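Note that one protein chain is taken out, while the other chains of the complex remain in position.
Here the chain labels run A and B in written order, and each chain numbers its own residues starting at 1.
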Amino acid sequence: MTVNGQEVSADVEARTLLVHYIRENLHLTGTHVGCETGYCGACTVHVDGAPVKSCTMLAVQAEGLELTTIEGLAQNGELHPVQEGFWERHGLQCGFCTPGMIMSAAALLADNDNPSEAEIRHGIEGNLCRCTGYHNIVRAVEYAGAKVRGEEPPAPDWEGAS
Amino acid sequence: MATTSVMGGDVRRREDPALIRGKGTYVDDIQPTAVLHIAFTRSPVARAKITSLDTSAAKAMPGVVAVFTHDDVAHLGPLLAQVPIGKLRPLLAAGEVNHVGEAIAMVVAENRYQAQDAADAIDVDYDTMPAVIDLKEAKSDAVKVHNELDSNVLHTWTYHGYWAALGLEDQTPQVDAAMERDDAVVVSLEMINQRLIPVAIEPRSVVADYNEGYGRFTVHSSTQVPHALSGVISKTFGMQASDVRVIAPEVGGGFGAKLNVYNDEVLAAFAAKKLGRAVKWTETRREAAGSTIHGRGWIGTATIVGTKEGEFLGYKLEAIADMGAYTQNFTVAIPLLGLWIASGQYKMPVSWTVDCVVTNTMTTDAYRGAGRPEAIYYLERIIDAFAHEIGMDPLEVRKKNFWQPDEFPAVMGCGFALDSGNYAGAVDRLIEVSGYQDLLKMRDDARAEGRHVGIGVGSYVEVCGFGPAVLAEIGFSWASYGLPASFNGSGLVRVNPDATVNVIIGTGPTGQGHETTWAQIVGDGLGIPIERIRVRHGDTQEHPMGIGTFGSRSLAVDGTATYQATARVREKAALIAAHILEASADDIVFEDNGAYVAGSPEKSVDWAAIAKAAYQAHTLPEGMESGLEAYSAFSPGNATWPFGTHLAVVEVDEETGDVKILKYVAVDDCGNVVNPMIVDGQVHGGITQGIGQALFEDAVYDSDGNLLTGSLLDYLIPTAEDLPSFELSHTVTPTDVNPMGVKGIGEAGTIGSAHTIVNAVVDALSPLGVKHIDMPLRPKRVWAAIQEARS
Partner (left out) sequence: MYPREFDYVAPTSLEDAFAALGDDSKVMSGGMSLIPLMKMRLFSPGTVVDIGRIAGLDTISEDNGNLVIGALVRHGETATNPLVAANAQALATAAALTGDVQVRNRGTTCGALAHADVAADQPGGALAVGATMVAQSASGTREIAAGDFFVDALTSALEPNEILTSIRIPKAGPGEGSAYDKLGRRGGLSDYAVAGAAAWVRMDGGSVADARVALTGVGTKASLADATAQAVIGTDGSESAVRAAAAKAAEDVTVIEDLYGSVEYKTHLASVYATRALLKAIANAG
């Protein structure tokens, strides 16, 4: 398979989950594991451009496919607009759900660069965050959407914001 | 808004560049060479004698290095607890199990998959006994959970008697007498504050290594309290604490679940030492649900007595709190945190009794708010019921009974003094920013159309900033872990020769942004840009003493210590700058990465020169030692008491019981604010956890003690789709407990929100006659309450 543009291969047990292959064989530990039911989305990566949960895929299923992990999102050292949005709008606290959340949000904006709040919330329903209450994640995605569209992002909504 | 000088700065977080790139290091990301993996065999039954335990098949399985059972670790004793009332948890089950998920055997293998294979192959036979799950049944002692204890009731907290040394007055007779008054309106409800699972998204994880040559442990753990863990391991193994280095790297959420020391952490250290190899254990979500601490779990009857004009005459709570099977860190002490705020923002006599009972379930302990959300829930729900009963606006009732601004410090019946407050001010702000009068009209119009719209309000005061030395005398300290007893804050500020700054603190973030906030404090004090300030935390080797992050204490206590240390560094730096500039130290002003002489800005020197001078004897004033650093500790005289009032607008689908939140407005007052962006983020997350409790979350054990909610499929935490955006505002009433005037904000949102939502739903359904619904207000409960009210 190709991961972040690099051809990779290994012999693994059939039962090896894709997320463990990514983390332990490729040492790309930005993709996280938060549950075993495919619910939390911390393990979200792009497979052939679409967000999927890498804890609910076997590594062998990904043979021949093209993967992007959080480490591959920034291009030439330049943050992806969603990464920038998360930083600018305090879209993360502990940061554990963040890579998966960013991958889902990036995919959402790739499909629709001007989503409504409801569409943003629907687009990240497969990613659980326990810190932010999602409020600033939504603001971060709005910020990123504006950037993608080449518009001025809306101002932050905390009191005294600059 | 009022903010402290630099501070108040709208500063983006220093933590984020690594985290948004997937470059943060959490414990499971640490992969030492040839690390072994641990898996546990856990009990599938709630209460049983273990009649046989056969590990032979497991030991022979591929990749298995060792299997350990109680006999191997009995010499280490049980897991130490800070407030050791009740039965302490054995490291591995000692011939009996007392809750589903209790660890029985530990397998160590070459990889995670093999470890789990072997853990499954361990053969255990059980002689099962009836489980004690129901709290009232537990209190009755009909069946005792632990034969060696006198009773299932481990302890009873009372408002006046929690600490005999204070000699407090029992206010129960006053409350009872008020109920007998002719004009008394008495409202009473039995309510459940259900058991919750904390669900940090990062599962707990530990990597332990032991170097036999140095005789030292290095333990990485996903913990809020590295120093406590170091203390427990060192005490358990009879070592010096400084030979147990504990490091908490990035911690992916804590919420109190990681404010505990766990048997798995001690067992990982044991295995590392025994096997001479690094070992790792990362809990599965199922283990996180069943074997990491739970929170809440109360049932109780709240009663308020007042006049029909809305004056409160007294409040009574009689409750039972679930401790679970074994006592861990603070377990039995958690209700005490609620006791201290039992009277909320109101001036009235209080009678408060909470029985702490043991059951065949996972241990309960601190979960965001810890005792305070429970206490405030009972109080604020019954106040709302009272307002409905006398037909008065719920905000007006509250305002009538608040402590007034000129009454602070306000000494409550529990002996503590509320430090500062303007409770009515927060309500007035809420009325203004929410458009309260318009909302009432909107609700009434909707009702006229047959819709079920409700407005709920809820106030809270909370106690945080844990640090007063007096707490140590009632058991809040790390003394049982062999560490210094006081909950002091501490911080060390060191300006390096290259004019960067290292700040080393005794408290570490689990998402709260300490690296940013502390950099602001220091940067403000020294005039050094925050990019040049590195905040270090979570490593017991770097800092001799740290209390950790919990109870919304970090900024008010450890932040103050850093603030003081910064001031000391500034004093010395002023002497150095004055020496260079041939001026008086009193006239030195630090700003823009340098210093200048007040009134003569042309006489300036940059920090690079000051820092360099500080490290070379020949450029210092005569007699001054080189170096530029200061350590400071802070022991506050009182806790801090943030407060606020929240409002929710909900709509209920009468046909299905489905609740939708239309609007959520919060006004919080945490004193002065260092970083408003971070403060708002804390409130958002806190509110969400309160909404989670109000609407979705429920840790359910069946009557046999099976945990029915062991995965995220059935333990429902809020998703983005379940929530609105929040509207926040703040009032600022500084405290004089610490020089920065800050209080704490980590738990406020949670303490303020659950009852606000329930009050709103009950308001929506009050025209149908609904008076109360127990949380979580899942559609089935709401629908059932509607049917019951109709019948």
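Simple rule for what comes next: a residue touches a chain if its C-beta (ideal position, glycine included) is under 8 Å from a C-beta of that chain, and two chains touch if they have at least 3 such contacts.
Treat the numbers as computed from the prediction; the structure is a model and nothing was measured.
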Problem - Visible chains in contact with the missing one - result: A, B
Practice task
With the full complex in mind, choose from B:D658, B:D704, B:E727 or B:D774 the residue touching the hidden chain.
Solution key: B:D658
Completion exercise
Across B:Y113, B:Y126 or B:W403, the one contacting the chain not displayed is B:Y113
Exercise for the section: Decide which residue listed in A:T29, A:Q83, A:S104 or A:T132 touches the omitted chain of the complex. Expected result: A:S104
Fill in the blank from the handout: Note that chain A touches the chain not displayed via residues 13-15, 17, 33, 36-38, 41, 44, 47, 50-53, 55-58, 60-61, 104, 107-108, 123, 125-127
Handout entry: Residue ranges of chain B at the interface with the undisplayed chain
Key = 112-113, 116-117, 120, 284-286, 655-660, 695-696, 698, 700, 708-709, 711, 713-714, 716, 718-719, 721-722, 778-780, 783-784
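In this section, only the chains that are shown with their structure count from here on.
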Problem - Inter-centroid spacing, chain B versus chain A (mean Cα positions, whole Å) - result: 28
Handout entry: chain A partner contacts - residues on chain B that touch it in the complex
Key = 1, 3, 8, 10, 12-13, 15-17, 19-26, 28-29, 31, 112-113, 199-203, 250-255, 282, 284-286, 509-513, 676-681, 684-689, 711-713, 717-721, 723, 725-726, 728-730, 749
Handout entry: chain B contact footprint on chain A (complex, rising order)
Key = 13, 15-16, 20, 23-24, 27-37, 39-40, 42, 69-71, 73-74, 79, 83, 86-88, 90, 92-99, 102, 117, 120-122, 124-125, 127-138, 156-162
